[in-house]
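Up next, chain A:
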Amino acid sequence: MNPVNYLYLAALLFSIGATGVLIRRNAIVVFMCIELMLNACNLTLVAFSRMHGNLDGQIIAFFTMVVAAAEVVVGLAIIVSLFRSRHSASVDDASLMKL
Partner candidate 1 sequence: MSAQLAAYSTSTGEAFQFWVLGTVAVIGALCTVFMKKAVHSALCLAGTMIILAVFYLANGAYFLGIVQIVVYTGAIMMLFLFVVMLVGVTAADSLKETIKGQRWLALLCGLGFGILLIGGIGNASITEFNGLAQANANGNVEGLAALIFTKYVFAFEITGALLITAAIGAMVLTHRERTERAKTQRELSEERIREGKHIPPLPAPGVYARHNAVDIAGLLPDGTPSDLTVSKTLRERGQIRDVSTEALNDLKALEQRAEERLERTAIEPSTFKRPEEASK
Partner candidate 2 sequence: MSFPLLTATAVLPAIGAIATAAVPAAQRTAAKWLALLVSLGTLALAITVLVRFDPDGDRYQLTESHSWIAEFGVRYELGVDGIAVALIALTALLIPFIILAGWHDADPLETGSKRWRPTQGFFALILAVEAMVIISFEATDVFLFYIFFEAMLIPMYFLIGGFGDRAHEHGEKAASTQRSYAAVKFLLYNLVGGLIMLAAVIGLYVVAGNFSLQAIAEARANGTLDMATNTERWLFLGFFFAFAVKAPLWPLHTWLPNAMGEATAPVAVLITAVVDKVGTFAMLRFCLQLFPEASKWATPAILVLALISIVYGALLAVGQRDMKRLIAYASISHFGFIIMGIFAMTSQGQSGATLYMVNHGISTAALMLVAGFLISRRGSRLIADYGGVQKVAPVLAGTFLIGGLATLSLPGLAPFVSEFLVLVGTFTRYPVIGIIATFGIVLAALYVLVLYQRTMTGPVKPEVSAMPDLRVRELVVVAPLIALLIFLGVYPKPITDIVNPAVQQTMSDVHKKDPQPEVEAAK
């Protein structure tokens, strides 16, 4: 099997995650989809690092995870406070930025 398949898989997952982001209204689910996309990216990184035979890809994936963690922490905190104030976690309810 050609490890390029990993890349195909990652691409698939990424698109699915993106679609989810666009479709779902629940902020938490949207967030999960974003995580899914990040993971897909990580997978490509890892696959590439294997192909090229050096660890830089893994390092980047590692940093991605760290950043993702930080992002999740803050993002979820935002969702919680948003829910507190508006009693809803729907991204559509925060549609004040229009003319």
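Structural remarks
By our rule, a residue touches a chain if its C-beta (ideal position, glycine included) is under 8 Å from a C-beta of that chain, and two chains touch if they have at least 3 such contacts; residues count from 1.
Criterion applied: all candidates are chains of the complex that A comes from, given by their letters.
This structure is a prediction, so every number in the text was calculated from the model and none was measured.
Of the numbered chains 1 or 2, all belong to the complex, but just one touches chain A: 1. Contacts from chain A toward candidate 1 in the complex involve residues 1-9, 11-20, 22-29, 31-33, 35-36, 39, 42-43, 46-47, 49-56, 58-59, 61-63, 65-74, 76-81, 83-84, 88-92.
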